[in-house]
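The block underneath contains the structure these notes are about, expressed in structure tokens.
Every protein chain of the complex appears in place save one, which is left out.
Right after this comes chain A.
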Amino acid sequence: MVVTPVRHLGDRRPACTKAFAQRAFSYHRFCFHVSLYISLPRFLPPPQARSAGIPSIWHTMEAAASSVKDGGDLRDTELRLGLPGTEAPEKPAAPSTRGSKRALQEDDDMESRANSRPLEADSGEAPAAKAQIVGWPPIRSYRRNSFPPRKVESEAEAEAEAEAAGLYVKVSMDGAPYLRKIDLKVYKGYKELREAMDNMFKCFTQGEVSRKEGCSSGSESAITYEDKDGDLMLVGDVPWEMFISSCRRLRIMKGCEVRGLRT
């Protein structure tokens, strides 16, 4: 949900923020400016203020937004950060101090106003989805950086999010030309996992049998995994829940190597 504020591309900040900037904003800079624009909350008059005297700056913004509503849905033409085919999350991109309102207004007026609409709808109902304002709340960066983005109490929330996202790990098979990915959350235990993996790599195992002339134990294979310490472990030793939490990738080992692992 939260994105560490990034100043601007190519700045001389510590490596982590710069790397993050480069990762997150490897897209066209134009996109970057557009998403920056949505994060400015001046375009989101708070619901309570709509009836009370709203500062004039919000009047003009609200008028602008509503005029676009009448103009039709411009989502098709909007620029976002996100993979094709995925719905862009309503979370704002990292606000940055680079990016002027004036330039955005000239170039991508319509798109950015269209973007601001979904956030406007959300801001009244879900405070958690509120856009991040640069430099607000006024807390020193030192303090901000001292805290992890979530409180201890919202661990459950974090878990829930992780649940929804699935736990995809890569599966490689010795000799197979490409890898697969499976969602470990889908399976209830080791048996189901083994069956699924057999199914997935069926096409390769048949070819493999004929090539194992040098090994006496033909098509023997073992499923191994790399845990979070980086060690190669045999699947099946630990309880399923523990396995899921520590497995980082799976590897189906075949033939001679397997004997070494078993002994």
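Heads up, the rule we're going with is that a residue touches a chain if its C-beta (ideal position, glycine included) is under 8 Å from a C-beta of that chain, and two chains touch if they have at least 3 such contacts; residues count from 1.
Just so it is clear, contacts and distances are computed from a predicted model.
Q: Using the UniProt record as the reference, specify the protein name of the hidden chain from among "Cytochrome c oxidase subunit 7A1, mitochondrial", "Transport inhibitor response 1-like protein", "Integrator complex subunit 11" or "Glutathione S-transferase theta-1".
A: Missing chain, per its UniProt entry: "Transport inhibitor response 1-like protein".
Q: Could you list which residues of chain A touch the chain missing from the display?
A: So the residues of chain A touching the unseen chain are 1-2, 5, 7-8, 11-14, 41-42, 45-46, 48-49, 51-53, 55-58, 97-103, 127-128, 130, 132-144, 146-147, 149-152, 154.
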